[in-house]
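Working notes, beginning with the structure itself.
All protein chains but one are shown at their positions in the complex.
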Amino acid sequence: MKKMGLIAATAAMTVGLSVNASAADTLAAVKERGFVQCGVTTGVPGYSNPDDKGNWKGMDVDVCRGIAAATLGDASKVKYIPLNAKERFTALQSGEIDVLSRVTTWTLTRDSSLGLNFAGVTYYDGQGFLINKNLGVKSALELDGASMCIQSGTTTELNAADYFRENKMQFEPVVFDTADQTVKGFEAGRCDVLTSDQSQLYALRIKLSNPNSAMILPEIISKEPLGPVVRQGDDAWFNVVKWSLFAMINAEELGLTSKNIDGKKNSKNPNIARFVGAEGIKGTGLGLADNWAYNIVKQVGNYGEAFDRNLGMNSPLKIERGLNALWNKGGLQYAPPIR
Amino acid sequence: MSDSAKVTDTLLPDLPPPANSTGVIGWMRMHLFSSPVNALLTLFTLYILYILLVPSISWALINADWVGDNRDACTSGGACWVFIYNRFDQFMYGFYPEMERWRIDLTFGMLAVLVIWLMVPNLPKKGLVSVLTLVVYPIIAYFLLYGGSFGLEVVETHKWGGMSLTLILAIVGIVAALPFGVLLALGRRSEMPIVKSFCVVYIEFWRGVPLITVLFMASVMLPLFLPGEVDFDKLLRAMIGIVMFQSAYMAEVVRGGLQAIPKGQYEAAQALGLNYWKMMGLIVLPQALKLMIPGIVNTFIALFKDTSLVLIIGLFDILAIVQAGLSDPNWLGFSVEGYTFVALMFWVFCYGMSKYSQHLEKRFHTGHGAR
Partner (left out) sequence: MSSDANKSPSASQKTRFWHDPAKRAILFQSLLVIAVLGFVGMIVQNTLHNLESRGITTGFAFLSQEAGFGIIQSLIDYSESSSYGRTFFVGLLNTLLVSVLGIIAATLLGFIMGIARLSNNWLISKVASAYVEIFRNIPLLIQIFFWYFAVLRALPSPRQSLEPIENIFINVRGLYMPEPIYGDGFGWVVAAFFIAVVAVFFISRWSKKRQDETGQRFPMLWTAAGLIIGLPLLVYWVMGSPLTWEAPVLKGFNFRGGMTIIPELAALWVALTIYTAAFIAEIVRSGIEAVSHGQTEAASALGLNRGKVLRLVVVPQAVRVIIPPLTSQYLNLIKNSSLATAIGYPDLVSVFAGTTLNQTGQAIEVIFMTMLVYLTLSLLVSAFMNWFNTRMALVER
């Protein structure tokens, strides 16, 4: 068919520039291209959300910036590709993005049958319920017969169904395409409950015109470890993404922040010296510059800084560290040592 | 005057019509209260209009706030157009870098000049300008918008958005679909059975499925169809989907135009010894294309409205960008203003184009007599 051939040919010509190699060596491709392609949400405050200048902000965004700082030495060299829940995995599989950092839950199915690898956990989350205060409900077990707003295509949809079945309760699922619409449906009173990962509930709650009218129920009905995802079969890139995240966590543990890291460059503390690339294996094993970890902390900050800025007390969301505190402070965030 | 002047040899002027059939009252009697049923209908309609229009107008215009920097400027209880005012640039240009926005202005400015040239009836060199618009202009527009050469900075397509993206999608959809549409229409009217059936299948397939599934296909499946090392931009994938979809509709418009050309024209061309392509290219298509313009404008309107669907695959067209703006914590609760604005933008464009197309239809109609 001549016409289709023509389409393909013209298309290929017009985008000569945007034809990318998605072959095995992502790290080399990223270095050659000069920027990291990062899949993010179409807008969840605190995780990835464009501000009014169109700059992407959020925890997931900071992970991408960290990867860019490590690989290219410049945290701003990221191309953000907003994806909805449906497209995210195909976008990664097809090579449209290098890393998916988009509130994605690590599950067995996703890790094993989609050709993907999860590179770590940026946020330990669990599914919860957001409910209107004036309903007077105190526990999720009182929700029998409630209408529930859910975002489609997520693990949430399945968890909710499981939870209600398990507790012999009924519910009415009202399924929306995007987080924004889910909130609007909840706000309009279409449903009694909004269910999503608990952190997102905080993010979505500030999207209500009166955030104080809604509360989050104490129950957490699932484990939702969220983290960056890469394609299977490219171990070098897998390592880079994994260790970019670890570096942010280690930096917090070592007390390195974007403000003080310059002053500690010549520190005698061997852990810090290894971190900033003055001693030890440096960046060779990862195929990165020696100061890769320094660049991350200098330009993006450590895990705690990113958390506070986007999700924690310095953000409108005001989420407690909880499970996401460092392991030595009662949380689960634990990174293998850099040595 | 004497009362004897009853006979006259000049024509007396007509008496004025009875007072109740002229002027405002007469007009109302004729057009609004011609029968009891009509009178009731009129009053009922007036009542409904009163209920609907008065609050809307006072909300949108009289009690509205127009300028300011943040939501505190909205105090009067009506519409808060400050929201639109503050984000207007973003709604128009998306995330296109501020320094480079002149490129979008220039691109659409050039297009406006070309299109107006084509629309105003008495300007010369229409043929040359059409070629310029359809062939040269898209290339210039591509380099202007995307950049990457002539010293222009590259602006990645993920930064494109807003009204300009909506227009780009619609225009690319139409311009690129036109040649495919012509080929498909010719194929469908061809006497070669395989060519014909192939074109029929192609056209009916794309006309039978909703655009939204086509966009899903383009965004989710297309990457799987291509060899592993090739990867298209998301915007480009959406465009491919739209063009494939649109070319089927275009083919039907072209077919309509071809059918309107009398058989004598074909026969005369063949009698002159022209081969198929010459007959089509020199005799039939030039006449048919002119007749197709209203149809093309109508499909363009349909496509223009349909581009709002790209929001479902995560491109930031004007609807999507307004929705994103609506979820900004600083500007919560202005969805009515946001949607009204988008609706108004679309309406102005579509209404303008449909009036133009109706005007053309009338012009062609009188020009050609029966069609």
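Letters A and B name the chains as they come in the text, with residue numbers starting at 1 for each one.
Basically, a residue touches a chain if its C-beta (ideal position, glycine included) is under 8 Å from a C-beta of that chain, and two chains touch if they have at least 3 such contacts.
None of these values were measured; they are calculated from a predicted model.
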item	value
Contact with the hidden chain (one of B:104, B:145 or B:342)	B:342
Among B:23, B:109 or B:210, the residue in touch with the chain that has been omitted	B:210
Contact partner of the left-out chain, one of B:22, B:45, B:76 or B:330	B:45
Chain not shown, touching residues in chain A	1-2, 4-5, 85-86, 89-90, 93-94, 113-115, 135, 143-147, 152-154, 157-158, 160-162, 164-165, 171-177, 181, 184-185, 188-190, 192, 231-232
Chain not shown, touching residues in chain B	31-32, 34, 38, 41-42, 45-46, 49, 191-195, 198, 204-205, 207-213, 216-217, 220-221, 223-228, 275-277, 301, 305-306, 308-309, 311-312, 319, 335, 339, 342-343, 346-347, 350-351, 354
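The definition used in the following text is that only the chains that are shown with their structure count from here on.
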item	value
Of all residues in chain B, those that touch chain A in their complex	86-87, 90, 94-95, 142, 146, 148, 154, 156-159, 176, 180, 183-184, 198, 216, 219-221, 223-224, 226, 228-234, 236, 239-240, 243-244, 247, 312-314, 316, 320, 323-329, 332-333, 335
Contact set on chain A toward chain B in their complex	1-3, 6-7, 10-12, 14-15, 17-23, 42-43, 45, 50-54, 79-84, 86-87, 90-91, 93-96, 177, 180, 183-184, 206-209, 316
